[in-house]
Structures are given as structure tokens and as C-alpha cells.
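See below for the structure under consideration.
Of the protein chains in this complex, all but one are displayed in their positions.
Chains: A and B, in written order; residue numbering restarts at 1 for each.
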Amino acid sequence: MVYELIIGLEIHIHAKTKSKMFCRCDAKYFSAPPNSHVCPVCLGLPGALPVPNKKAIEQCIKLSLALGCNINKFSKFDRKNYFYPDLPKGYQISQYDLPFGYEGNVEIESTAGTKSIRITRVHMEEDTGKSIHSGAKTMLDFNKSGVPLVEVVTEPDFREIKDVTFFAKRLRQTVKYIGVSDADMEKGQMRFEVNMSLRKVGEAALPKYKVEVKNIGSISVLEKVIAYELKRQSELLDKGETPVQETRGLRDLTGVTHSQRIKEESNDYRYFPEPDIPPITFTDEQIFANRETMCELPTDKKARYMKNCGLDSALAETLIATKGRAEWFEQAIEGVTDNKVVSQIAKWFVGDVIAFMNANKVKLAQLKLSHEMLRELVELLNLGKISSTIAKQILPEMLETGKKASVIVKEKGLEVVNDEGAINEIVKKVIAANPKVLEDMKKNPAAYKFLIGQVMKEMQGKANPQVVDKAILEALQEK
Amino acid sequence: MNQDELKKLTISTASELLASKKLSSVELTQATLDVIEQQEPVINAFITVTKEIALARAKQVDELRAKNERLSILAGIPYSLKDVYNVKGVQTTGGAKILEGYISPYDATVEVLMKKSNAVLLGKTNCDSFGFGTTGEHSGFGPTKNPINIEYVPGGSSSGSGASLVYGGGVFSIGEDTGGSIRCPASFCGLAGLKTTYGRVSRYGAAPYASSYDTMGPMARNVKDVAIVLEHLAGQDARDATTGTAEVLPYSTLLDKSIKGMKIGMPKEYFGEGLDPEVRASMEHAADVFRSLGAEVIEISLPYTEYAVAAYYVIGTSETSSNLARLDGIRYGIEGEGDTWMQKIKDVRGKGFNDEAKRRIMVGTYALSAGYADQYYKKAQQVRQLLKKDFVRAFTEVDVIMTPTMPVLPPKIGENESDPLKLWLMDAFTVSVNPVGVPGLSVPTGFAKNGLPIGMQLIAPHFREDIILNVGYQFEQEVK
């Protein structure tokens, strides 16, 4: 039987700060020696008290606004009580009923255009310590304890796996854009939890069970987990059984989930307001200021590129991959009013410049190619001064040396040859050398295009391709 | 200095002797340590005596004084800390077995301030585990006795702080008050003890009982000493987000004002049937003294008083059940035994917490648990706001509220073991103050026929310690 996916996501994101959430320990703990970035507060010593990090809260507000949320103007922290070795206080300081952000909305690209994903809440909490398993023991490192986390919870609005991955990627991109997090997956700075159930297609009510899978560290594993659960839950439902409502975990990166033998009762968190931290309040002015100073979000940028510049979805998507890249592009097209030219600049940037950067491990900041240089290259092309073959040829040199296109063309004499006479000579030569092409043309008229390449080769790419094309066709007609 | 002199020594006198170099800090400290050594086998007021630290700090002060350095009035004065305060390199137990052996790597803010003033730390005093107790009988390190009469309790939970001052083992002590823990031993030991306004003194580094009640405060031989110590402790701390920004007043200079015309309210709910007749008589005498000083003594009402104990205990036990969850034997304190990590945690908490601690943790856990939080924790918080309104309204009628500190005379050791609820109710007069957050000063008013002290509690509005210190001082001077 085919079932409908009902999926909700919970994402934990490390907020980018210098110090921890409730203490002044250095938050850059990754790869530091164990228990070297700890203090009485995050080590849970008796008598230590939490004091919230202003910047971390600002990060949470920024993300809440970026996800279309309302901000709770009166908010607080709450204690979530449970015992676990990596939780030094025996409670986690989190937010319960008054999260900083609530009732938001995000538009994602889906099969039938766009789809709305509702954001239930965005709140702030502290991370736990790290557990490393070693035989019969677990080793505890509290460097990570107390690092600020922003938690985003969505409504169970996802119906397709690809919507989930699109959302996850866009969210990761967004947090990097607005500077809330580096979202380095390898450093565990963004983790997913998925709530998933299935229902028969056509049914309106939400299923009576929900399976939760925790601690998913990458989007590719997230995809595999959903696929695995879809199969597992479908098989149970086909048999007439209801999947057990439970939390499942992973033991590897294959996506296979395992039941965790957790006592249901241990989940009574006994939430109550954190008495050591006075409430947090926001004014309309503060919220407005945060909104106004936020940079353009990737979704909006993409929409603008497509609408205002006429770029297609795939190209626009590649341009917005990082904020740095998008900003470089925007500076490169500054003052350019012709969308055709914008499109050309986009393609050269994406195709050749970025390919060069990747191959040579060069960063945008280190690029010797300036925005003006790329604009000039495209201008020379559009003026017919150089051919696209030549353009493609000289761009690497521009990237490596920082020399302008016009300089290289002049130095090497690479201007387009329009001389029909010279071209006709070469055309005759090439046709004579390739009799087979005439034969091929009987079956496929477009086979003559091969000859264009040959002529260009003979002329070191300098011939004007339109003139060559015309010359070949004329010469062949005579035959 | 002999013990008799040490038993009467005040900050002012000691400071003068040290400043004039009639006595060195080392001499004073050594004499005090000798008394402590002699008394401790019977009284058990200290869990840890920090002999080396004390003599080292005393020596340092003497050296500074020799160079004619400007020193604080507290420089060279021996003091003790209730064993809830973290002191770097020293054992800190909170009076509980579960923390036996825990060597703290940091100083509580209170201790940082004392170090700055160059006072001399004698040691960590005994107390009912984590503040759970009114008599000093519920420590994991044995009960403390009242040196006035060792068959009787010294009061709790800052029992060792009170008892040590009685026998001359220090000039002042810093206790901790969550529901009467400074005021009660002050009353039972004939000392002045101040429960400060919540947020007046930093809680950073004090092992907690109830986060929204806990206060840090001085116990000493007279009101002036209490005022002097308060000056050195009060103020905002960046490490404690609940410390207020209210101005720190020069408390010890505001004691001489006349209290003529002041209105002193005696809430009728504190003078009902259960009050011991000798305590009642002592309060009435105190009221007469106030009248003779020109103050007006009037009856007021705090109608929600009967709900104070209930609300106090629901919130107190709830917060403490959470605060003590960090004691799992994994990072410090005694270790647990068992086959799994869970069993080890349960074992260490089972054997490391005493009966009273377990009882309160369980009540608090219940009061917060699913299905019960609404009727216990949430309701208690609402009642708390009503208790606050009682006091706010009362302070529009009077300047100071006066009650007995304790409804009974100091009981004998072992008297109340079988009835935990009865013990809780003994706190009835002190517990209403902590949920509201106002300051309360206990001042000795006289003695019972059996020679044991009686004390009264003076309560002022938030951050107005100056008022009750002034009134207490004026009373003290009058009855001297």
C-alpha cells in the first residue's frame, strides 16, 4: 500500500558566539583537550550560577525573524530536569512555554511550486557534554557542556523526502547567511531529529502514533533515515500493525534505526521557570531594528535574481550558494541593465570562475579576477571583439595573473578574425580534408557543425563563428 | 586572649586592638584556634578547621600592618563560613555526606569579598545538610550542640556558625538563610543575625537550597558588627543574575538615628495560641522598650500567614529537588556503587543524602511532577504573590514589622525526631520572609528561665536593611 509521509523536524544549531551560553568559557571547544574549557557553571559544581549570553540570544532572535516567527516580548528560561552523565547539573536550561520565537512560516520549493512549512517555535538552550564510548566505560568531556544551541521545531508539514532535504539545506544556508552559525556538520554544529508517521493516502486526521529519530548529524543520513523508516513503518502498517510510538536511534550512518530501551517515565521533565535567571523582554523597536538590519535571505535573493534578472532556477540557486558568492556576483553586475548581459556574467562566473576556484582551492577573497575584469570580458564578447572560444581560453590566464582581458587579447593578438577571404580559404581546406562529412550530411544535415570546429582549430579560435558557419554552408551548397 | 574575652570580642574592639598593635592577628588567630580545638570534641561546630590558611592570612595581615598599609576594619579578624560556601582548595560539604571530600576549585563571591578585606578564615562550620533543618541535628557530620547548655540545640541550619560564636571560636560568621537558617540560630544562641534582602548579597558559590529564597548574611555578637560585615558583602555581582542594583548603604553609620516616631507593627497572626508564654512575655517587654524610645507599636495583620509554611515548602522543595540533581557522584563528592551508571547514581544519592534531604527532594519531585505541578508548584507560586502583597500593604501602615523569631524556646537535642512536620512548622515565623524576599534581623531580647536566649525578628521592606539595623541597634543599646 502507498502511504503518505507525515514528517516534522527538530533542528539543533550551535549559535556562533565567543563564550558559552551561561558562562564565560571559550565556546571554541572543538578539538581542545578534554575538560579544558570548563568552569564551575558548565561543570555543574555546587553553588555555580548561570548568566545568559546577550549575543546568543540575539542570534536566536535573528533566526526567529528569518523564519517568519513572532517574538515573545516577555520570555524566560526554564529548567528541563532529567539525569544523564553528560548533563552535569541534572537539568538543562532551556525554554518551555515562552520560547523566543513562535508561529513562523517558511516557503520551500516543492513539486507543485512552493510549499509552506510552519515553524512551531525557535528557542534557546544549552548543549550537554560529550560522551565517548570506550569498552565498558564512557568518557565524559564537558567542553561542549553549556555551548549555546538554537532549536527550531517545525509542524509535521512535510510530505515528501525531497521537501525535507530542501528545507534542511536552505535552513543551513540561511543560518550561515545571517551569521547565526557556521553550521559545520562535521563539527556537529547542526543536528536533526525527525518525527515521522504514515497514513493512508486520502485520510485527513494525523496518525495516532509518531516515531522520533534523534541525533542525525548530516542531511544525507537524514534522507536515509526517512527512507528506512518509510519502509519499516509501511511494512508494519501493511500487516495491520501500528508502529510503536517511541524514540529510535542510530548506530551508524546507514540510516538504519534502532529502538532505544528508554523508560517512558523518565521523560517527566518537571519543567519550571529557571529561578536563577530573571525574565527577558524585548521592545517593538528592538525587534524592528533586528528585522531591518538583517541581510537579504537566500530564498528572497533567489526569487529576486529570477524575477529581476531573468535567471533560471538552477543558475540562481548556484549563485546564492554562499552569501560571499552572491555578493561577488551582485557587485559584478552592478550598473548592468541588460538582463542578457547579467545572464552571461552569471554563467561565466558559475561555470568558469567557480570551477577555477574549486580546482585551485582559491577563495573569493583571494581572487585576482575583479568584478570589472569579468564585466570587460563579457563586453568584449558582446562587441564581437573576441569569440567565445577565445574568451574561454583567456579567462584562466586572467584568473591566474590578474591581467585584464583587453590586455591579454592585445598581447597575444587574439582578436576575432572577420576577414571572409581568409576564412573562405580555410573552409575550402577543411572541406577537402573531410570528405566523410559530406556523406554523413546525407543522413544528418547538422553533421557540418564538425567542420566549424575544424576551421576554428585551424584559425586558433580567432574566427568569428557566425561568419565561419555561413562560409561553410555556402561552400557546401556549391558542392 | 582567653576564652572569656574571645566570647565577648566584637569587630570594633578587635579592630582597635589590632590597629594599635596591642595584639597581632597571628596571636588573636592562634588564641581562637586553641579555643576551637578545645571546644570542638563536645560542640562540633566546625566540619573543617582551616588552621594553615588562617595562620597564613593572619601573618600576611600583620606584615601589611607593619608596612602601615591602609587596611579594612575587618583585616585580621577571625571569621568562619557556613560549609555551603565554596572555598578554593578546601573541602566544601554543605553539611552532607554526599559531598564529603569535595575539594572546591573556586571561591564563592562571599569569600572573595572576605579575602579582599583581609579577614582571617578559621574554617567551615557545621550545618543541617543543605539548609534542611531548624535545629542543627540534621548534618551528615554529627549534630552541633548549644554551648550555652549542651543538652539543647543551637538552632539551624547555620548551627555551627551560631555555636562557634557562642564559645568564642571567631568574631563573626557568614551563614545562609533560606527559611530562617540565620535567624533561628541567632535567636537560640543569643546573637544578632541578618537575613538579607534576596539579591542583596551574591549567591555565587553558595551550595543552594532554594534558588529563589537563599540569602547570604552575617551573624555576630551585636548589631553593629552585623552592619559592618554587611557593608563588605552587599552589592551587585556579575556572576549572579539575581543580585539587585539597589545602592549599598553605609549601614554601620546609620545606626545612631533616633527611632522616635517610627511605627512598629506586630502582626496578630504571630502572637496566637501556639506561642510559648516566655517568648510572648519577652516580646511584650521588647514592645515596651520600643515605646520608651518613642516608637509607636501597633497591631497589624498579615492575613495570608497561615499559608506561608505550605507555600514555602512547596516552592522550596521543588527548587531544591532540582538544585541537588547535580549531585550524582560522577564529577565530585563520594562515589556510588552498582553495576550500571544509573545504579551508581541512585546508590550515592541514597547513602549520601540524609533522611530530611531525601524527604524534601521527594516532596519537591512530586510537587513538580506531571499531573501534580499545577496543584502544587504553580499554586504555591500564586500564593507567594499574595504573601508579598500582605507585606507591601503592611509597610504602608508601619515602618518595621516585629515578630518573635521562633515560636518556641530552643528544644532539647532529640526532642523532635519523630515528627518531621512539627519541625517544619517550627519555622513558621521565619519562612514567610524568604518567599517575599524582604530582610529580617534577629536580635536577642532576653533569656528564658532555663537560661536559654530568646530573640525577636525585625522585618523591613526590600533593600531597607538600614531600617532594621537602626531599630535593632537602638533596642540593643537601650537594654544593655
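Following the convention adopted for this analysis, a residue touches a chain if its C-beta (ideal position, glycine included) is under 8 Å from a C-beta of that chain, and two chains touch if they have at least 3 such contacts.
What we mean here is this: contacts and distances are computed from a predicted model.
Candidate names were "ABC transporter ATP-binding protein", "Aspartyl/glutamyl-tRNA(Asn/Gln) amidotransferase subunit C", "Aldouronate transport system permease protein" or "3-isopropylmalate dehydratase large subunit", and the UniProt protein name of the unshown chain is "Aspartyl/glutamyl-tRNA(Asn/Gln) amidotransferase subunit C". Only one residue from A:G8, A:G47 or A:P85 touches the chain missing from this view: A:P85. Touch with the chain that is not drawn comes from one residue among B:A206, B:I345, B:A373 or B:M456, which is B:I345.
Screening B:V120, B:V171, B:A241 or B:V471 against the full complex identifies B:A241 as the residue touching the chain left out. By the touch definition given at the top, chain B reaches the unshown chain through residues 101-103, 105-106, 198-199, 212, 238, 241-242, 244, 304, 307, 309-311, 313-314, 321, 325, 328, 330-333, 339-347, 349-351, 353, 358-359, 361-363, 365-367, 369, 375-376, 378-386, 420-421, 424, 435, 437. Take chain A: the residues that touch the chain left off the picture are 17-19, 23-27, 33-40, 43, 51-57, 76, 82-86, 98, 128, 131-133, 135-142, 214-215, 249, 260-263, 265-268, 270, 273, 275, 277-281.
Heads up, the rule we're going with is that only the chains that are shown with their structure count from here on.
Each chain gets a centre from the mean of its Cα atoms; for chain A and chain B, those two points are 57 Å apart. The touching residues of chain A, counted against chain B in their complex, run 39-40, 43-52, 79, 81, 83, 85, 88-91, 138, 140, 268, 270, 272, 275-278. Note for the complex: chain B touches chain A at residues 84-86, 92, 94, 99, 102, 104-106, 108, 203-208, 210-212, 238-242, 318-319, 322, 324-328, 330-332, 341-342, 345, 365, 368-370, 373, 377.
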